[in-house]
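Yeah, one chain of the complex is gone here, protein chain that is, but the others are all in their spots.
Let's turn to chain A:
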Amino acid sequence: MMPVEAFLRQDAEAVRPAPALVKRGWRKLLFGDVASSLLTVLISLCALWAVPRVLDWAVFDAVWRGNGQACFDAGACWAFLGAKWPLILFGIYPPDQQWRPIVVVLAFLAITLWSLPERNWTRATATGWLVVIVSSLLLMGGDTLGLQPVPTGDWGGLPITILLTVLSLTIGFPFGILLALGRRSEDRMMRWLSVGFIEIVRGLPLLTMLFIAAILLPLMLPDGVTFDNLSRALVALTFYSAAYLAEVIRGGLQSLPKGQEEAARALGLGRLATLRFIILPQAIHAVIPPLTNTVVVVVKNTSLVLVVGLFDLLSAGRSALTDPDWPSPYIETYILVGFVYFVICFGISRYSLWLEHKLSAGVQR
């Protein structure tokens, strides 16, 4: 017979701390092996060549103040931005009325910052958003408030970008939820309608939709019924947001185990209450990263409204370049416009990371 190895523990093994992690030093990181050494040298050479040129252009040869004459045959023409920033940021809005778009932009900035911390996620904040949106539209238009009327065709720049983004997302989001639910519905009619809407909108380039909204829509409406360009562009952007948000939200709905709904229903919660308290909070939490993606895409897509004659931030910047007294400083203008877009999109992206982290506190399985 085989001998059996028996064992009985007398003393417990000591519990010891884990050995310290060795952090790789910079030298190892940059010159650890042949490939990384080669890459380090190559990148350094490129930087040595490029950085002085960029610095010359952006700093040493740059024109910081003065008029258009000084900018010919010089480096970066920052003076242009100093002179033209109201036109770049606010388009062709009447210059003597430009305090109005400034107030609008500041109001949106303020309500956005206020809404960030969790303690301010209240009904009052939601009402605040509604107030800011409505009063911004009134202030920009002016006539209802007894100010000089400014038609939407003359609105421009940052307020257009902000208004189109905020409106198309706030209207598109509930619409997207309905579409996502419709697509999963047991009712065949609802399912077909939702699938049809989503697939048609996703199948068309946004540009086409904007053209349809701008040119085809007026032809289809009866005489005398008109929408301004801004509303038409808003309809197209809202459809676009709704269709894409719907697919993202549907992904979230699918990620939930069936037991969640069953448990809620078994407790006697109705369909709506189950949706509101159990299904949607979890579904939306699960898709924050792709949701952020869609939001950022919508922000940048507002720049396409220039094709229907609206001056958003990007096209307002372009129109500033047509002044013959200045040497069309494209790069400088695009740097400013790009910087504004970047700040908005990067801010959204950082905030969503924080949100994801905050909502997962304690929830992870």
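Convention: contacts are C-beta pairs under 8 Å (C-beta built on N, C-alpha and C of every residue); 3 or more make two chains touch, one makes a residue touch a chain; residues count from 1.
The rule is simple: contacts and distances are computed from a predicted model.
Visitor: Looking at what's absent rather than what's present, what does UniProt name the missing chain, "Ring-1,2-phenylacetyl-CoA epoxidase subunit PaaC", "Pyrroloquinoline quinone biosynthesis peptide chaperone PqqD", "Arginine ABC transporter ATP-binding protein" or "Cytochrome c oxidase subunit 1"?
Guide: "Arginine ABC transporter ATP-binding protein"
Visitor: For the chain left off this view, which of A:29, A:50, A:131 or A:267 is in contact with it?
Guide: Missing-chain contact among the listed residues: A:267.
Visitor: For a quick check of understanding: of A:82, A:153, A:281 or A:347, which residue touches the chain that isn't displayed?
Guide: Missing-chain contact among the listed residues: A:281.
Visitor: For chain A, enumerate the residues touching the unshown chain of the complex.
Guide: Considering the whole complex, chain A reaches the absent chain at 257, 259-260, 262-270, 273, 277-278, 281-282, 285, 359, 362-365.
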